[in-house]
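Sharing a structure below in structure tokens format, with a few things to ask.
Yeah, one chain of the complex is gone here, protein chain that is, but the others are all in their spots.
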Amino acid sequence: MDLDNRPLVRLIEVGRDFDVSRPWLNRVLEGAPRQLLRAVDGVSFDVRKGETLALVGESGCGKSTVARLIVGLFALSRGRIEFDGMDLAAPGTDEAALRRRMQMIFQDPYASLNPRWRVSDIVAEPIRVLRLAATREAERERVAELLRQVGLSPDDGERYPHEFSGGQRQRISIARALSGNPEFLVCDEPTSALDVSVQAQILNLMTELQERLGLTYLFISHNLAVVSHIADRVGVMYLGRVVELAEAHQLFAVPRHPYTRMLTDAIPDLLMSGKARTPVAGEVPNPLAPPAGCAFNPRCPHANDRCRAERPQLLGHGTALVACHAVQEQRL
Amino acid sequence: MATAAAGWLRRAWGHDLAWSFRRSPVTILAAFLTLVCVGSALFAPWIAPHNPFDSATLNLSDGFTPPAWTEKGSSKYLLGTDDQGRDILSTIMYGARISLGVGLAAVLFSAVLGVSLGLLSGYLGGRLDAVIMRVADIQLSFPAILIALLIDGVARVALPRDMHDQLAVYVLVLAIGVSGWVQYARTVRGSTLVEKNKEYVQAARVIGRHPLAIMLRHVLPNVTGPVLVIATIHIATAIITEATLSFLGVGVPPTQPSLGTLVRIGNDFLISGEWWITVFPGAALVVLVLSVNLVGDWLRDALNPKLR
Partner (left out) sequence: MSQAPLLEVKNLRIEFPTRQGTLVAVDDVSFSIAPGEVLGVVGESGAGKSLTGMAIIGLLEPPGRIAAGEIRLEGKRIDNLPGERMRRIRGRRIGAIFQDPLTSLNPLYTVGAQLDETILTHLDVDKGEARRRALRLLAEVGIPAPEARIDHYPHQFSGGMRQRVVIALALCAEPRLIVADEPTTALDVSIQAQIIALLKRLAREHGTAVMLITHDMGVIAETADRVAVMYAGRLAELGPVREVIHQPRHPYTAGLMGSIPKIGAVKRHARLVQIDGAMPRLNAIPPGCAFNPRCPKRFERCFTERPEPLQVGNALASCWLYADGPR
């Protein structure tokens, strides 16, 4: 694997707010204020060429929003994103040219393929839009090659998505994502709608393709076991912020942030080693009214007054980055 | 759109539609009657026993002939004749031609207008959506017939008289069409709001496709199902609206009478006993509208899995 450690994608203090206010008329009549939801706030990380960086966290932590910010489905509220050293939003950059080097794979294989299109048209769409094939014949060749690459037969191109199972549809999604020759794939929960035996097929396929095509992955998932299997590095998100970022093996062996510890403790013990699952207290707070200081402090067994007042920064701790006062103060 | 609709029809025909059609005798009858009406309207110049608008063949002395089965009837005129000796059966066939033509054209106009506005409104959202939907709300607070009357009135004032008679049919299509777009726009907007958040649309956006291309190639084929149902039922409404306007005398001119015009003309003779002049066109209108409506109802139920 070519890991020259050069960042392919770099997020710098990225943030995104959503306006969740009531409609204008209600605000006027009821005197309700405008409400902004900080879905993502101050997120910075690099994705190195050829690696798989995973983002984990519970629902509502902002990991899917980060994915959509990177591929441009949402506009940034704050911060900037660099791709291959170039700022995507800077006036001089050809944003479209950079964007075609990244693609996305979605979660729901039943919603991510247009039900009215033939599979060959679905897979060929990026080729047509980006004008990557000179002739119809070349396009057909390429589609057949892509379908073979993801383990389908070229004849499957004549069929419609509803004729395929969930796993096969996800293969079609991958073929479509690859048809624009991207270097970087953003995968948003690509296996969480699949049964485990099919999930294994897709994870194996993704690993194979990464090795063969030298792809870089940003892998979004809530499933820690899947992440530990596929990721080189892992970022843990909580209420719109990254709380820990570390090498995968290190993160699972020595989780540092109390939230990471809680998550790793909550994983069902499949091997039945007898390790008791630590019951976790509390739930994710309302993101519209996040607690002051560290967002995790109401659930954290190590929280003190500083945690309730001052927001911790993501700082180096060994090879890992951790945003926790207790870790920094070596209370933990 | 044509290929998408064709593909949609083919697939629908393949499974449930044909089956549910066979199981509903009322629908089969209604479809048969619709076919008879459409067929006789379409082929009127070839199958009608007389050409009621060829003054050379008209004979005023044949005027007010009652239907063939009555005492004074003539086998030459099955459903009798009107004051000018025109064969009622033939005028009905020619009239249905105008009625159906105006109805279909108006529905097509409505559907294209409504679907386009609904797509734009739902996909682009924001201020455009607010404007389109408020206009729709305002229009819905007036009866459709009033809107049609208004448009017709404006056209009458704006166009010189002789030109108006020439353009009467087109004005009518415009008037009925504009009065009916709201239903399409609302339905399509609703489905578009659902579809645009689906991941296949996002995938197309990630590739960098133009919003217009996404609307036409991705969203449109997925929102046409309900449009077809609305359109079928709307045909019946449009024919009625046309008949009403013509009955009120603001529709097509008497030189090209539609079913509504025929009812109005015949209405004058109802009191003097020549009932057939108005009753038969009226009955034809009822049969046509009822059968189209029944087919539309069946289509709606058959395509809506929740009702099955």
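Letters A and B mark the chains as written, and numbering starts fresh at 1 in each.
Methods note: contacts are C-beta pairs under 8 Å (C-beta built on N, C-alpha and C of every residue); 3 or more make two chains touch, one makes a residue touch a chain.
The structure presented is a predicted model; accordingly, all values stated were derived computationally and were not measured.
Q: Missing chain touches which shown chains?
A: It touches the following shown chains in the full complex: A.
Q: Would you indicate which residue among A:N26, A:N204 or A:Q313 is in contact with the undisplayed chain?
A: A:N204
Q: One chain is left out of this view; which of A:S59, A:T135, A:S153 or A:Q330 touches it in the full complex?
A: Hidden-chain contact among the options goes to A:S59.
Q: Just name the one of A:G167, A:P190, A:G240 or A:G293 that touches the chain not displayed here.
A: Selected residue, touching the omitted chain: A:G167.
Q: From the list A:L263, A:A295, A:L314 or A:V327, pick the residue that touches the absent chain.
A: A:L263
Q: Of the residues listed, A:H162, A:H249 or A:R331, which one is in contact with the missing chain?
A: Considering the complete complex, A:H249 is the one touching the chain left out.
Q: Name every residue on chain A in touch with the hidden partner chain.
A: Considering the whole complex, chain A reaches the absent chain at 58-59, 165-168, 195-201, 203-204, 207, 222-226, 228-232, 248-249, 252-253, 262-264, 266-272, 277-280, 283-284.
The rule we apply is simple: only the chains that are shown with their structure count from here on.
Q: Distance from the CA centroid of chain A to that of chain B, rounded to the nearest Å?
A: Taking the mean C-alpha position of each chain, the two centres sit 51 Å apart.
Q: Note which residues of chain B are touching chain A in the complex, please.
A: It comes out as residues 4, 7-8, 198-200, 202-209, 218, 221-222.
Q: Using the touch definition up top, name the residues of chain A that touch chain B in the complex.
A: 68, 71-73, 96, 99-100, 102-104, 106-108, 111-116, 125-126, 129-130, 173, 176, 180
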